[in-house]
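Shown here is a partial selection of chains from the complex, left in place.
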Amino acid sequence: MKIIKKVLDVTTTKDEQMIDITEMVRETLIGTSIKNGTLYLFVPHTTSAVTINENTDPNVKKDMLYSLKQSFPIEKEFLHFEGNSHAHIKSSVIGNDQTVFIEDNDLLLGRWQALYFCEFDGPRQRKLNLQFVGE
Amino acid sequence: MKIIKKVLDVTTTKDEQMIDITEMVRETLIGTSIKNGTLYLFVPHTTSAVTINENTDPNVKKDMLYSLKQSFPIEKEFLHFEGNSHAHIKSSVIGNDQTVFIEDNDLLLGRWQALYFCEFDGPRQRKLNLQFVGE
């Protein structure tokens, strides 16, 4: 079993955004030569997240960001001086880690699935940590 | 360290539903002979999820689905042509992966915990991917 770590750069261009990172992650996996095992994605920030969702209609991303904005609005009772508490809670609700199985040196995703980096307080230069474990 | 993959079939019968899959997963684990390690559950769909919650009062499931419906309603502003954006956001909020420790060839769950497959846009024939890693 090998353990290989990589760090990817993700540039976000909007305040809230879901960026499809599937191909970037797949290319990094191919470079590791790991055939079978587990990939962990980890976002080292507290106002962004990583998730898996639909890869076809771009309106799904828009609707998801809209739904999150409705469900976790900026509350006038918020105390945090930076004014981005809505982004912190979204980060923990969507989550900053994601596990994906590796098979035949490829990501074992469902037919309609893509990996998304979720920006909730951009635009910013972000990092995405990857750890590949397998053989 | 061995890596063993399995795929389970889950048949959902309602539009929204939490199905206890603990025994099905436990029996699959027993079949692998892995004594100590990690189990990863992964849902290869974008309108369903997997989670852990209470195993006793069936009203907990009803209340959880009700709470999600209240918090992530169908919004008239949704753009996705399939009309199931509420199911997509619930999938990412609950999450499509879950980690469980393996000990003595059993799932190391708390006393009140069960594993649930969460359907948010059913009924459908679903898959659940399992990966057992250990010795």
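Labels A and B are assigned to the chains in the order they are written; within every chain, residues are numbered from 1.
Throughout what follows, a contact is a pair of C-beta atoms (placed from the backbone, for glycine too) under 8 Å apart; a residue touches a chain by one contact, two chains touch by 3 or more.
Everything numeric here is computed off the predicted structure, so don't read it as measured data.
Student: Let me spell it out: one sequence, repeated, and 2 copies placed. What is the copy number of the whole complex?
Tutor: 3
Heads up, the rule we're going with is that only the chains that are shown with their structure count from here on.
Student: Could you give the separation in Å between the centres of chain A and chain B, each centre being the mean of its C-alpha atoms?
Tutor: 20
Student: Help me check something: in the complex, which residues belonging to chain B touch chain A?
Tutor: Those in contact with chain A are residues 1, 3, 5, 40, 42-46, 71-72, 75, 77-82, 85-86, 88-89, 91-93, 95-97, 99, 127, 129, 131, 133.
Student: Which residues, counting only chain A, touch chain B once they are in their complex?
Tutor: 1, 36-38, 51-54, 57, 59-60, 62-64, 66-68, 70-71, 93-95, 98-101, 103, 108-113, 134-135
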